[in-house]
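Only a portion of the chains appears, each positioned as in the full assembly.
Chains here go by letter, A and B, matching the order in which they are written, and residues are numbered from 1 within each.
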Amino acid sequence: MAKKDIFNVPSLGECKIDSPLKMSSETGDLIVNYVNDNETILYNIDGKITEKETLESREKLMKAGPRKQIYFNPKHVHAGIVTCGGLCPGLNNVIRAIVRCLWYSYGVRRITGIKNGYKGFLPEYGYEPIELSPDIVDDIHKLGGTELGSARGGGDKVTEIVDSIERLNLNMLFTIGGDGTLRGARDIAEEIKKRGLNISIIGIPKTIDNDISFLEKSFGFETAVAKASEVVAAAHTEAHSVHNGIGLVKVMGRESGFIASHTAIAVHEANFVLIPEVKFDIHGENGLLEHLKARLKRRQHAVIIVAEGAGQGYLEAKNKETDASGNKKLQDVGIFLKEEISDYFKKEKMEVNIKYIDPSYIVRSAPADATDSFYCSRLGAHAVHAAMAGKTSTLISYLNNHYIYIPIDVAVSKRNYVDPEGNLWRDVLEATQQPFSMTNN
Amino acid sequence: MAKKDIFNVPSLGECKIDSPLKMSSETGDLIVNYVNDNETILYNIDGKITEKETLESREKLMKAGPRKQIYFNPKHVHAGIVTCGGLCPGLNNVIRAIVRCLWYSYGVRRITGIKNGYKGFLPEYGYEPIELSPDIVDDIHKLGGTELGSARGGGDKVTEIVDSIERLNLNMLFTIGGDGTLRGARDIAEEIKKRGLNISIIGIPKTIDNDISFLEKSFGFETAVAKASEVVAAAHTEAHSVHNGIGLVKVMGRESGFIASHTAIAVHEANFVLIPEVKFDIHGENGLLEHLKARLKRRQHAVIIVAEGAGQGYLEAKNKETDASGNKKLQDVGIFLKEEISDYFKKEKMEVNIKYIDPSYIVRSAPADATDSFYCSRLGAHAVHAAMAGKTSTLISYLNNHYIYIPIDVAVSKRNYVDPEGNLWRDVLEATQQPFSMTNN
């Protein structure tokens, strides 16, 4: 991607209206400051400098925050909020923060919640939007889930959605969702541009898997790790309380093993972590099962964390094999592994006791913990500042310890992965004492 | 401070021994990699470039991690660990991580825990050191506090401490503590150097107030905010359940209002936050009490968070006034405020109901939550890698999203503060809706 892609946060136009926030533009007056579009941080902060590289040649990321001049007159603003995709801790916190910042900081009085994801824009579903205000959202951060309801899909019906946005007379829309949702938001913004409308589309990235690029940490991730850690502790208790007990926990992570990796380091009680980014063999002398057997011989119990996207090669192979009988269950790597382990030890004539736990819904639906609650508040407020300043097709992100604005287009251009050679995975290996590699060749 | 101060991590000498970790130095072989001393990140990541500034002219921070060549032969290592100062969530996690990394990754078998802070080195106290091993520390991360015991002071008796280190025959010492402890560690390292000894002194920064510079976030901080948030929620419940209820919570923060600020944003229920960095008046038309009265008139309840170091100007004045009677209680800003508020509303003939909570011990002694547990594990492991590679007088830190090594001397050269004009305080003001300034002129 070109450097300017990062820098050039799309905008609806010039900001000519004085912000009602009454902050300061001066340093030293002890009044909190506005942020201006020229304030940036470096994207690449590597201390290693390639030949001819200069500071100017490194991409910059625009700092988020309230602008002194804004694009929209708060009195004329009608804001919409929509939550899409699977649940994630903190959704309600973000909704609440957006509503409160619009209402209290800018004085916006028309805020509408779109029900059940993008489908809430589509007339065929008949979902009625709801009015939002600080009173209505006052306590929702104490609950998990989303008060607006969520749903997958619908984001491809861009024309209908923009029609609906026009009918509702929205001039800003906050979309909270993952990769697909954000692509939808970008497409909506493009359609809006095509129609010559002045509507700001702002994305707040939601991915419990933490796999969105250009985002240091997704909201809800810390809560997810905390909940997953509780479950791994339970699995450890089960495994530890019987002879040759095996606790097997499946955690979220379709393409990225961040939850699995963080949980393993946080909870200290896992012996094997399997993630999509690191290939492993199940059978063979350097495969998982042999190492598991050795661990049981040594300690009489073991705990395995498997990310849902790990070992998909096995599942695809297996799926083909069983195409005729159509056993859909085997697409679940947790159940697959449970059966492989069980079969193996039966053959080995070694009595083991497997306890398999799939805590996904418990993890997803948890209310945000304090760390995430703090984070969501600030993401929500920064989203409002972006919209009020006329940014559009823009994502609120957090990178290199700063809140930033980044074009959605850039953010969805690639995913975030655990580097199998990097320091996170290294610390997982140290925490678990599992072999550096569990492949046979 | 000069740039080289940051870069030049002190070292005992050349690393000539192959690390037993069997990692890789190549990229692309899918084996986790060693880190070498040339790997750095930029300290200043501001995108704004001053004239003539180049990438080369910006200070670099050395990346933490295991080195391919190490200084100490693991078989000859005798490591010591000491925890100093007040309690902080995660102390046991750090101890555990150090012991496990030494034992499992490097094969070190002699690890000694020094009891009760630096005093454990001083013969006059007669505290016996204890032997540590993975079995002994296996479950300590589930408990708050420190299994080694802690104490304040003693760090100025450098000669005696180094004598004691020599007697114990330690060749590496991990000191976990705050500003004062780290200064002590630096002085110990200097004395060691003077004596021509090859002993590595590594500091792991502990400050529940998050006020150590060159450190993005101190361990235990997230847990502290989470616990403080629970207490502010309790104060809100108390305030909300009576007419004109006022919940007043004192949180830690002698010189920095980080816990107060994070808690206010995380918990959403505070109306006034008072921190050391931001001056405020209690009386007068723009003082706290007038704003508090207005809030009560409007909503019939209010919640105040005060950092322990806030408003010290008042306490000093008050202290002078009452020197004769020697009322020590007034040095506590929480109790002082409670009485000021109470007196004021008595004069105003407005019945209020104040509930004052000081949760400090509950916050300090909490076991680390998952976020901090993860963080402590990694800090501890990085400390071991530093010591094994012969770094000394070195702090393990986390900055710009990377674990780094930094000379202790640099880290203790200044403190970390909430910027009254910066974005954290701005988001506090938005969350609380308190006035930008509560001073009368």
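In the analysis below, a residue touches a chain if its C-beta (ideal position, glycine included) is under 8 Å from a C-beta of that chain, and two chains touch if they have at least 3 such contacts.
Worth saying up front: this structure is predicted, and the values here are computed from it rather than measured.
Total copies of the shared sequence across the full complex, per this structure file: 4, with 2 shown.
FYI, only the chains that are shown with their structure count from here on.
Chain A maps onto chain B through a rotation of 180 degrees [Cα fit, steps of 5, range 0 to 180]. In whole angstrom, the spacing between the mean C-alpha positions of chain A and chain B is 28.
Listing the residues of chain B that touch chain A in their complex gives 22-24, 27-33, 35, 38-42, 45-49, 53-56, 58, 60-61, 65-66, 96, 100-101, 104-105, 141, 216, 222, 225-226, 229, 262-263, 265-268, 278-279, 369-371, 373-374, 377-378, 381, 399-401, 403, 420-423, 425-427, 429-431, 433, 436-437.
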